[in-house]
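The complex is shown incomplete by one protein chain, all other protein chains being positioned as in the whole.
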């Protein structure tokens, strides 16, 4: 396909709007022709703002439209399974935000639909496209640190999302740590054997109501002898703090930092740099690069580097982590 | 102008090609419709590669075409004055690579033509658009370091350009240090009163033939009591090293670093990061942002933050620096 | 006591020799008059090298000597309890390497002896005296990060000690992680409620024989709502890597780095700094400062900031960690 990829964006929440805007302003190879939102007014507002010609509150309008090549699904998780299956059946390529579905059964259905219909389904694990993590992957694959043995992930939100979000988020392992579960598999190149997870409420007492934690830790054993430690936190009042480390038999890589700009400000007695304040700034490039990758894969008929099977595997680990946290036992996969 | 800005790129050397590609792939608000090069084959090759519909070796074709809004001039410096004047006369907005012209008289002509014809002329001082330098400017302007007193600039190329380039480059002050002369004015918000410059050949003996240096230093006095020290070098065998510092009455800013990626690689006994290898990687964002700024200024009918007068002033300082270097005396402006 | 503190060093292994040398060359307020080693030849060799007047293989000679004020015990752990008790009975102040004893019962005996005899007993948790950790403590205590909520410790050895050492080391939690258990209590200012620990052998298969791990992780819950995650590793082939983080309600502190010197070496394409190679270089200052502190406490009749009770508490946590690792269950203290 040498022509532009014609896309519809489903969902115009914070991230849906962001993806729509990136497609319009940053990716000349894409053409967004439809905005879909359950409230038609929201769809129209975003469409007008971004100069997108059509909007609707009926996703089938998009699925049945032969002029749409791909859909970007950024709707609540519980709608993912049916939307993906419908899109696949109609031969639309799919970009879907994580987690791929709510349950493993749904994930299996989705995988079947995607594969039977020969479409691509990329899951929004943006960290794989962050320049620092992507560069780390390249180095590990080229043997720079020998055999990777250990991944340490730190993912700290600058605070908790609102209680209403937490109530239906599925918990910190599914909502936050899932990014690390995916990137650990990706960087180590191995599959998870077992996981044991912990959590505690340190700063947001309301989480106790939902059995959720604001400080979580998982210890993962991988097949073939690697391991990982994954910290998730809602308590980084100083900023949005995403870092990783991979230790190998001949070296290690430290990935990412809290530094926002390449400036050091020196004031009386102390020197400071600004912190990365939120996920939008942290992943500014990653969000563009993951969409570019998806659009290019569709254009070139190549499989994305993160697909529906990766989506299911990360979900499986996150569900096991949640179970381990609840039962206080190691859970095998 | 709410529609796209229709551009012609004049010159397809390394930087011309780069600008053309950025306009096509990174800036949806621009539409490149013409490539101009003195050798028609080069123009055609670039046009075909980037899907640009027209090419020519005759710049007048562009100037006379009413469907062109703006020209991007990336030709040899000696052609700048006549091309800018012709473009201005034809009411084309102009983006021109530094230095604006070869002589101050030419610069005066150019300023006259631009201003009489009410077009914009942005000069390619990319450093103003580098996120770190731009952020520094913002902080200085908001008073974060008090009154700025002193600028220290380090601009080190990873080696010398080829001898054939050096032969006609105008020397290190005009070719390299001119970026610091501009940014020093910009960050300090002051004008130059006098300059004294030095140079020595440390690593590239062929430069002696041209009276040029590979290690240069200038000391600048500004009106109202500030000063600057500007180092230019062709001897940074380790990478492309651009840094700045501004010291003010209440603090200071260190700008930029040699770090390429946000990864630290730890090997037996030592830890390293990659260096920025060349100007393309150092200014990857800056090159896009300066063109975006130009296109937006044209669309919104707003004056660019760096214009023909800035172009002349930087040229004036660079010429004075060269004279000081040659006469071994302080030169007043 | 305004005069010098007269010391005897018991044990001349790697660390014993190091302490003896530091006392002689770095701490003018101390006077080492005795070296004790089970093999008299070793005692004599060290005494002659460091110009220490007396040596013996009989510790009682030291205990009974009224001219000895303090003993520095750097012998195998299994000898600690009896040596400390004997020293205390003879009114000698005691500096003892960690862990204080092998068992909690022994620790109780030791505490009783020390307190009944009104002597001081400082335990060698050197990290408390490392300038970076000490500075962090000061800042936390002065409220710079609000209420501390979370400690993250990373302690990585550049490889495993020899098998013969591992065989009797008590395991990674007792031998290595105990430093983090102590510093977590110290920095958070709270006591441990429960711990769950994991381990895996990633790079040193011989450890399986001893039920030991080379990659360990503990999750600690503290009274009053704080938590900690403690990583211990023998797999940092790149250097000796000790870092900590404390996250509080209003900020956080990152403590320590792998950087050895304040130099950055820039070579073609990459820039590097040397890594800290081993614990001697990492704690060069800490080892001196902990002895200075002990000597000053003795001179000024002030209690050391880390005493026999801290020694017992860290031991208690380490034993619980080992039990948790073996039983795969959370262990309450």
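In order of appearance the chains are A, B and C, and numbering begins at 1 in each one.
In the analysis below, contacts are C-beta pairs under 8 Å (C-beta built on N, C-alpha and C of every residue); 3 or more make two chains touch, one makes a residue touch a chain.
Not measured: the values here are computed from a predicted model.
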Exercise. Which of the chains on display does the removed chain touch in the whole complex?
Worked result: A, B, C
Exercise. Looking at C:49, C:64, C:116 or C:135, which residue reaches the missing chain?
Worked result: C:135
For this session: Check the options C:25, C:208 or C:223 and report the residue that touches the missing chain.
Result: C:25
Exercise. With respect to the chain omitted from the figure, which of C:11, C:148, C:239 or C:256 is a touching residue?
Worked result: C:256
Seminar exercise, completed: Where B:42, B:56, B:160 or B:233 are the choices, the one touching the absent chain is B:233
Seminar exercise, completed: chain B positions in touch with the non-displayed chain are 146, 149-150, 152, 154, 156, 196, 198, 200-203, 215, 217, 219, 221, 225-227, 229, 231, 233, 235-238, 247-252, 328-330
Problem set entry | Touch list for chain C against the chain that is not drawn | 24-26, 28, 131-132, 135-136, 139, 144-145, 250-257, 259, 261-268
Exercise. Contacts of chain A with the missing chain: which residues?
Worked result: 236-239, 241, 258-259, 266-275, 277
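Definition applied: only the chains that are shown with their structure count from here on.
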Exercise. Copies chain A, chain B: same or different interface, half of numbers shared as the threshold?
Worked result: same
Exercise. Between chain B and chain C, what is the separation of their C-alpha centroids in Å?
Worked result: 57
Exercise. Can you give the whole-Å distance between the Cα centres of chain A and chain B?
Worked result: 39
Exercise. Multi-chain contacts in chain C: which residues touch at least two other chains?
Worked result: 236-238
